[in-house]
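All protein chains but one are shown at their positions in the complex.
Here is chain A:
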């Protein structure tokens, strides 16, 4: 499989701050690739390095095999969907979409035809003559998408494009983006801080923290086999057990992660050999509909979360009440050993 974008030991410094620190990764041709991390983790800087709005302080970035460091944005075969959409307010929608073709000298009839085609790709056929200010947020989003796609880029960069949309629209756009990506076969590089979004849409996810790549894997592996405490806690929720408590439980101080849904509240029966048990005071019960979350305060002061599916349909009272002392159990096999961050 060929490589769409290749980072080799790329750093971007702002004064003393390392926004991106010695990053090496490959983005494969045709995949849906997400850059996930909290704000300030370097994911947006990475995207801007690919687009050419930033230049690396050191290292090499190759786009489709061509060295891109030093190239201005207008010489790169990538297009960006901006977080604020960045539509040109003085042009109607059709001219916005045709802009990229216009500056490349495509003849008027052809560029307008292709712009209309791109608009129908994002289901905005009737909106060509409107101004961006006459559109809703979701429609502007689609125009921004059409404007980028009309250039048929090899790589499409999306900078938190769904951040400004409300929940329902966001979920709908997630589905549509994924469908478009499959249909067009273009490499999508998607920046988000929403781990649910990254997991549900991506082929592979790169998790960033403080300018460094923490882990790069498929959503499934990322969730089931987090490599570091940061990934375990940022992607989904997790109970990370460290130090003395870890030694008491399994004889080693190496930290490990246990997902709340892999643990359960235990009854009075003795634990089997394959299971580990921990006890604490029940602090809070959150009823979430499909599941119930139990927050335990362990004896060492740490919190421990257990999530149990609500598989029963009758209106039973919860089996336990806050303030009670309860035990949680999980199979040894569900524990994921973590490597401490250097």
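The rule we apply is simple: a contact is a pair of C-beta atoms (placed from the backbone, for glycine too) under 8 Å apart; a residue touches a chain by one contact, two chains touch by 3 or more; residues count from 1.
Methods note: contacts and distances are computed from a predicted model.
Participant: Given the options "Putative spermidine/putrescine transport system permease protein", "3-oxoacyl-ACP synthase", "Alkyl hydroperoxide reductase AhpD" or "Pyruvate dehydrogenase E1 component subunit alpha", which would UniProt use as the protein name of the unshown chain?
Facilitator: Options "Putative spermidine/putrescine transport system permease protein", "3-oxoacyl-ACP synthase", "Alkyl hydroperoxide reductase AhpD" or "Pyruvate dehydrogenase E1 component subunit alpha" considered; the missing chain's recorded name is "Putative spermidine/putrescine transport system permease protein".
Participant: Taking the entire complex into account, which one of A:151, A:215, A:238 or A:307 touches the absent chain?
Facilitator: A:151
Participant: Thinking of the whole complex, not just what is shown, which of A:103, A:271 or A:321 touches the missing chain?
Facilitator: The single option touching the absent chain is A:103.
Participant: Which residue from A:15, A:65, A:89 or A:185 sits in contact with the chain not drawn here?
Facilitator: A:89
Participant: When the complex is taken as a whole, what residues of chain A touch the one chain not shown?
Facilitator: 51-53, 72-74, 78-80, 82-84, 86-90, 99-100, 102-104, 147-148, 151
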